[in-house]
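Some chains omitted; the rest stay in position.
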Amino acid sequence: MKAAIIGATGYGGLELLRLLTHHPSITVTSVHSFSQIGEVMTTPYPHLSTFISHTLEEVDVEGIAKEADLVFLATPAGVSANLTPSLLEAGMRVIDLSGDFRIRKPFIYEEWYKKTAAKEEVLQQAVYGLTEWKKSEIATARLIANPGCYATATLLAAAPLVKNGIIEVDSLIIDAKSGVSGAGKTPTSMTHFPEIHDNLYIYKVNEHQHVPEIEQMLQEWDENMKPITFSTHLIPITRGIMVTLYAKVKQEITDVTLQQIYEESYCHSPFVRIREKGVFPSPKEVRGSNFCDIGTAYDKRTGRITIVAVIDNVMKGAAGQAVQNANILAGVEETKNLHFMPLYP
Amino acid sequence: MKAAIIGATGYGGLELLRLLTHHPSITVTSVHSFSQIGEVMTTPYPHLSTFISHTLEEVDVEGIAKEADLVFLATPAGVSANLTPSLLEAGMRVIDLSGDFRIRKPFIYEEWYKKTAAKEEVLQQAVYGLTEWKKSEIATARLIANPGCYATATLLAAAPLVKNGIIEVDSLIIDAKSGVSGAGKTPTSMTHFPEIHDNLYIYKVNEHQHVPEIEQMLQEWDENMKPITFSTHLIPITRGIMVTLYAKVKQEITDVTLQQIYEESYCHSPFVRIREKGVFPSPKEVRGSNFCDIGTAYDKRTGRITIVAVIDNVMKGAAGQAVQNANILAGVEETKNLHFMPLYP
């Protein structure tokens, strides 16, 4: 496959470049930007030297279509809603890393994103690209809405609980922590080093735009699922997300059973690793890789389950999952060029 | 008052030295250690130069009693249980920064601490030193059990909810994050820089030894309160704790009412600052100071309250609260020598 990347200068776009270098089945034909057209990629990003010699090009749909059959959109919310119809019409497949095609109902998108939603007919074509649970739909998709970083970790952690009807439907609370790269490449007060270093923020409590895509997926799995409580924290690390899920069991369970359910749920998923019972993962154990590592525990005193999932937000939370989905589109193994070890320490 | 510090070389002990320098009513007469006897304090701790000229002395109760009328114990769990009876008999008052006298029932201490509890007759004398809610008992105490760092933040955040009967008694979940200084001064794998830097750990899920002192206090406020779900995280900051409390309301409430309850609860507490409704504090906003800053929110969709409290674990979570309690013992304003600004940024 031949792929173009639109939004190549953000953290997601740069990571796509890393993952597609030396990829045996997918070649990057061109890279595009709205603001830095004509710039050689290695000038602002010298770490790319000897790998990448592209110059940033403008976004010209016809031109792109001449060379590419797949487009990665690593653009801010609102951009792909406008751009995608013409890309699809030009016959290309699209993997959109933004939130524009994740929410099926336009009014819900507009409520949480405070932006105009994509057209409903295009929304209907989109497949939600949570690879582990949507593989067959992804294989034939023309438009893949790559899940949000928080949503990916949360849904992979919640799926076994919800699909197996283990927890009370109104009891799910998620306390999520993210590294600062998740906030993107644009400097802000909140991401200014002297402010966030040696500090952490809780933000968008119950207002984060990943809430609706999580609830939509949970309700697809169990229509009785109720709204979730969802807190997000910015912590002073660069990459990595940890989500901690708290939920009340419907009926008494053992930690052994709980553990088995998780192991079985993901026994065919090469990128989900279940820790031993009672052992919890940390983000550094997946850094730079496409893994989602999960730990489980059940507390008898309270009847509550605690599930912890970690991912690298730039990888499984964005570019890694996008390439995993592209591999499926390309008809190759989902692990192709992605099966490498975390960078530790 | 004249004070001795036992365990002066830990982070808590060193902070006591900072806070008692230039204190108008409390003078440090001697500093004691078990392992570094004879060493001049400024050799390992050059930051003390020009302030401190003490040499570390052995722990000799009679000798201490000749000079001091107050002893701060900044020692690991298990030490003060043994040492305190003789200090009390020698006529001194004791402020214990460890957990040894916080739990009233010996068997509960032994279950959570895996150590032999202090004698019950000494335990009975101990006053739990959560200053904001125990001021009158502290004033006349001979033995003060200074609260744990996590417990201080959690209880100050929970008190208005529990004392006013706002939340379901079995619904309280606390997701707590602490800086690494909370783990003490002894190097371990978990606190080794390459491991915890750019990383975070969840640890002691539902097993942290601060759980019983929190539950004991909650049940003193409302005997119907049920066991809590309590998670602790080590995050890559030096000082600072953030606790996030999630709880279900008994009946619909407004965020305005919730806010008022918090403002009224602490209107006479000089070290508790309530943020505006819906605004949450971050640890850097209290660093180096004795403040506990609190933010509140109510989510109609789920009927859940989110409360966030931040403290500096070495200050309000340890030495700061100890000096606040010592001020009350000494009959001076609780803010004496403690009313200074956080260090920002």
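Labels A and B are assigned to the chains in the order they are written; within every chain, residues are numbered from 1.
By definition in this document, contacts are C-beta pairs under 8 Å (C-beta built on N, C-alpha and C of every residue); 3 or more make two chains touch, one makes a residue touch a chain.
Everything numeric in this text was worked out from a predicted model, so none of it was measured.
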| item | value |
| --- | --- |
| 2 chains shown - copies of the sequence in the complete complex | 4 |
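Just so it is clear, only the chains that are shown with their structure count from here on.
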| item | value |
| --- | --- |
| Rotation angle superposing subunit A onto its copy subunit B by C-alpha atoms, nearest 5 degrees | 180 |
| Approximate Å spacing (C-alpha centroids) for the pair subunit A, subunit B | 39 |
| Subunit A residues touching subunit B - in the complex, by the definition given at the top | 170, 173, 175, 177, 194-195, 198-203, 205-206, 226-229, 231, 233, 235-240, 242, 244, 246, 280, 282-284, 287, 297, 299, 301-302, 304, 306, 308, 345 |
